[in-house]
Every structure is written in C-alpha cells, then in structure tokens.
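Below is one structure. I have some questions about it.
With one protein chain held back, the other chains of the complex are shown just where they sit.
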Amino acid sequence: MSAPLFNALLELADDHLILGHRVSEWCGHAPLLEEDLAMPNMALDMIGAARSLYTYAGEIEGEGRDEDQLAYLRYDREYKNCLLVERPNEDFAHTMLKQLYFAAFMHPYWEAALQSNDETVRGIAGKSVKEVAYHIRHAGEWVVRLGDGTEESAKRMQDAVTELHPYVEELFHMSADAQAAADKGALPDREAMRTQWTNSISNVFDQAKLTMPEVEYPQLGGRTGHHGEEMGHLLSELQYMQRAYPNMSW
Amino acid sequence: MYSQGLIGADGATEETEEFLAKFQARIDREEKIEPNDAMPNGYRKTLVRQIGQHAHSEIVGMLPEGNWITRAPSLRRKAALLAKVQDEGGHGLYLYSAAETLGVTREQMTEELLSGKAKYSSIFNYPTPTWADIGTIGWLVDGAAIMNQIPLCRCSYGPYARAMIRVCKEESFHQRQGYEILISLCNGTEEQKQMAQDSINRWWWPALMMFGPHDAESSHSEQSMKWKIKRFSNDELRQKFIDATVPQAEYLGLTVPDPDLKWNPDKNDGKGGYDHGEIDWDEFWRVVKGHGKMNRDRIKDRKKAWDDGAWVREAALAHAEKRAARQTQHAAE
C-alpha cells in the first residue's frame, strides 16, 4: 500500500504547491489592493496544505525525505500535478477561473476524505475543506462579476473558459496509484466528484452568463509527469536556491 | 522612511493666531485630533503628505521582497515571506484609509505615486539580488521602520495613530523573520556567510538613510514635532536604531560596513552609544530624486499592475450597477 498512497499524496501535494505558487506570483501586482490581500490568503492555504501532504507522504515513504526535499528536489517528470494548476496566470480572469475550477473539485473531495480510514488524511481534509469552501466563494464571485461586467471583461472571462476547460477532465482522472489508494479507503475516488463539480460551476456560470464548452480532446498527462513547457520555467524559479546552492539549510 | 514624508512638506497656514493657538493647546493637552475637527491647513497637508508617502512606501515595499516569493528556498520561508509581503499590502491599505479621512481619495494618491509626484521611502529603490537580502530587509529595514513607527502610534491625528497601532502589532513578526533568515545563513556554509555579509554591506547605509536628513537639515521637522505628528527627531531615532542593531550584527558574526563605528561610553547622557561615520547624503538625495537603481522599475511595476487591473475594477463597478438595478426592480415588483 505504501507506494501507491505515497504517489497519490504527491499528486495532491503537487497540485496544491503548484497552484499556490502560481497564485503567489500575483503578490504585489493585483488589480486592486484588496485583492493583494485576498490572493496571498489563498496561496497560503494551498502552500499550507501542500506542506502537510508532503510531510505525510515523506512519512509514508519512510526514506527520510521531508517536505522541502519532496517539494524542491525532484525532476520535472517526477511532479504529478494536473496540468490545470501549472497553467500560467495570464490575466485575473484566468487566475480566478483556475482557482474556482480547482476549489470546486477539492471541496467535495475533502468532504469525502473526511470519511477516510486514514487519520492523517482526515485531519488534513478537516482543515482544507473550510479553506476551499471560501476559495469557491471568492473566486466564484469574481467570475460572476467579470462574466457579467463589461464587454471586455465578459470576453476575457469566456476566453479563459475556452482555454482552461480542456484541463478539467484530468481533475477526475484516476491514476493507478490514486485508484489503489481509493480501493484501500485512504483517499476518495476522484471520479465521484463530477456531479458536484458540475453543479457548482453551472451555478456560477448561470450568474456569470458564461457557457460551458464541450471539450472534445481533454488534456491529460500531468499525473504521469508529462507537463507543458511552462512547468519547466515554474520549476526553475521554485528550485533555484536548492539547485544553485545544494545541501544547505536556509 | 516616514520622516522622509516631510521632505518638501509645506506647513504654511493662513489661519488666525487665535485659531492656531487653540489648536496647539489641544495638541499640548494630548488630545487626539479626529477627521472632522477643525485643523490648520498645514496640519492637514502635512498629514496627507506623510500618510500618503507612508502608504506608498508599504505598497512599493511589496516589490523588492515579492521578488523572492517564487524563489524562496523552503516552504516554511515561502509561507512566511508571502504572509509578510501580504502584511505590507495591508499596512498600505490601513494607511490609505487613514489619509482618506482627510479628504483625499486612494485613487488620487495612487495617481500621484504613479506620476512621480508623490514620493516613497528611498530604501525600496535598492535591488534584492540575493536571498540574503530578504533576511536583511526584515532585520534592518523593518527594524528601522519599527523605530519610526512606534512613536507614530501616539501621533496626534487619531486615524493615523490607530492605523499605526495595528501596523506595529502586525509587524512584530517581520523583523524576527528576517533575523532568523540571517541566523540560518550565518550558521551555514562559507558561501552563505558571504552572502549575508555582502547583503549587510549593501543595506546598512541605506537603512540609516531611512530616518531622513540630519535634524539641522530637516526644516519641516520642527513644526511636525510641535504638532506631535512626529515625536522624536531623525537623528535621535537613527541613534537608537544603531545602538540596538550593532550588537545584533555582532551576534551574527557580521561586520557593520562603517570603519568609524565605535562605542562611546559618554553618548546618550552617559548610558553609552555608538559613534558612526558620515552618511553619504549625495547618494540619499540622488535616490530620493529618482536616480536609484530601481526607481524606474518600481514605478513601472506599480503602473503596470494598476493599468492591467483597470478592466477588472471597471467590470466590478459595472456589475455592481447591474446588481443594484436588479435589486431595485425586484423590490418594485
């Protein structure tokens, strides 16, 4: 069990780290000062969850790797995050939509994880479920305002939907490791979140006057380390210090 | 940095002697002045300028440290730095709010910052090329800021004093955060120690400049002290900072880059203190006037964020109008 659970935890941890990292790129550059306060809150929630997940993954693995070794010292092909979270921030519409898509998935996921037979997973879920409930609201309210704001904002919002929707399917995709962890009752089945996700998004889209596109060819591959080009640039920043100055503590 | 808020402040007033005397009497009784109270024009203008510059300093101050959020060397450091830079944004927000009680809007102040009309602390026009700079900024820059800000909690203008109380409460972790980073470096490898020493070499003097020109050169200070906007002189605060900081540098094993620095037992009325070398005021004025390494980049970054965000702010306002119209219609039905 330990290897599949380790890998499945890394999938979750990487999702949180990479999205948290992306959101943190905004700090100091938000469209209004109030959002410069709001976005770091979301980034901190995500990075906090990533830390707990990495730490637990390291314990499961049993080879003495801590959160930083897992977060910073793997090669790009070893990161298991879904492609959605690594997508560049582009503009505020993309950023809020990405956050909404992810949070609308994680909320039912963490709720289901409250029933895990793994005590640590239940603990992480209990904390995270409240955080992502707020992320859905915060990002959702912005998606509504941008979708039903000005002509320009509506166009930007619909463009973001078109660009990001192909990455949604991967949220529900079960890797062999995730399946094994689900079969053991340690982590929820991702596929089971589909209805709730669609309901939350439809609810926001109705108010935002956005249409949900049909996706013919979903983009997959993050769970097996097949990332896009942007991921390498993200990692070159993330890992800069650890790679340039190996084996030092900071 | 906040005393730099007084550079060029015009304290001229046209009120009658009697009015000014009555106002001064309130100040002398340690009464707080609140937004709608009658106040000399010069008092209002000095505050708008100082609080505005203080707010701008917080906002521009997010940039040099924000430069390292995506490259922080551990998750613990990344979270702490993110929370700290977020705090700076919050402090800017509290301060803009305090200035707004004096009849100037945040947008007006923002436009003054972006047009170069309003100043901000010169310290943020220095670059942060290494991770050690994040430690040094927390330790020296926040340390100097705290020295300036604690007396501002007792400023005669109520909203400014209240904002500063909140700021000081939140800032208490910032300096420790920075110093802890430097402790890690100084306990680390030779490269790490060098990185720390290089950083203090670059930041020491600019940190001392944050307190503003010598008292003798600081023409508007006197009026601000009388109005209790300011409680200590630039030189007093600078001396306090040096006396507090030199032993902290010694603990780290770092050398303060001032060959003239030496303990003088007679200083501070016999309590002892450090004599220090002369500050390069040419450099100070050069940076204040816009010729530091990062002046142009800082304003460019702020301008880009503001301009790129315009469509978001407009969309939110447009949506608010639609919402309000729908609510009115709904109520009418």
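The first chain written gets the first letter, and so on, giving A and B; residue counts start at 1 in each chain.
Methods note: a contact is a pair of C-beta atoms (placed from the backbone, for glycine too) under 8 Å apart; a residue touches a chain by one contact, two chains touch by 3 or more.
The rule is short, and it goes like this: contacts and distances are computed from a predicted model.
*Asks:* Out of "tRNA modification GTPase MnmE", "Amino acid ABC transporter ATP-binding protein", "Ring-1,2-phenylacetyl-CoA epoxidase subunit PaaB" or "5'-nucleotidase", which one is the UniProt protein name for the chain not included here?
*Replies:* UniProt protein name of the non-displayed chain: "Ring-1,2-phenylacetyl-CoA epoxidase subunit PaaB".
*Asks:* By the document's own contact criterion, which visible chains does the hidden chain reach in the full complex?
*Replies:* Result: the unshown chain touches A, B.
*Asks:* Out of B:Asp37, B:Glu250 or B:Asp266, which touches the unshown chain?
*Replies:* B:Asp37
*Asks:* Could you tell which one of B:Lys32, B:Arg76, B:Arg166 or B:Lys267 touches the chain left off the display?
*Replies:* Within the whole complex, the residue contacting the unshown chain is B:Arg166.
*Asks:* Considering the whole complex, which of B:Glu58, B:Glu100, B:Asp142 or B:Asp301 touches the chain not shown?
*Replies:* Touching the chain that is not displayed is residue B:Glu100.
*Asks:* Need a quick check: the contact residues on subunit B for the chain that isn't drawn.
*Replies:* Looking at subunit B, the ones touching the missing chain are residues 34, 36-38, 86, 90, 93-94, 97, 100, 105-108, 111, 163, 166, 170, 313-314, 316-317, 319-320, 323-324.
*Asks:* List every residue of subunit A that touches the chain not included in the displayed model.
*Replies:* 32-34, 37-38, 41, 134, 137-138, 141, 145
Here is the rule we go by: only the chains that are shown with their structure count from here on.
*Asks:* On a C-alpha centroid basis, what's the spacing between subunit A and subunit B, in Å?
*Replies:* Here the centre of subunit B sits 35 Å away from the centre of subunit A.
*Asks:* Tell me, which parts of subunit A touch subunit B in their complex?
*Replies:* Going by the criterion above, the answer is residues 17, 21, 24-25, 27-34, 36-37, 40-41, 43-44, 47-48, 50-51, 54, 67-68, 71-72, 91-92, 144-146, 148-150, 152-153, 156, 237-238, 240-242, 245, 248-250.
*Asks:* Please name which positions on subunit B make contact with subunit A in the complex.
*Replies:* Touching subunit A: residues 59, 62-63, 66, 69-79, 82-83, 85-86, 89-90, 92-93, 96, 106, 131, 181, 184-185, 188-189, 191-192, 301, 304-305, 308-316, 318-319, 322 of subunit B.
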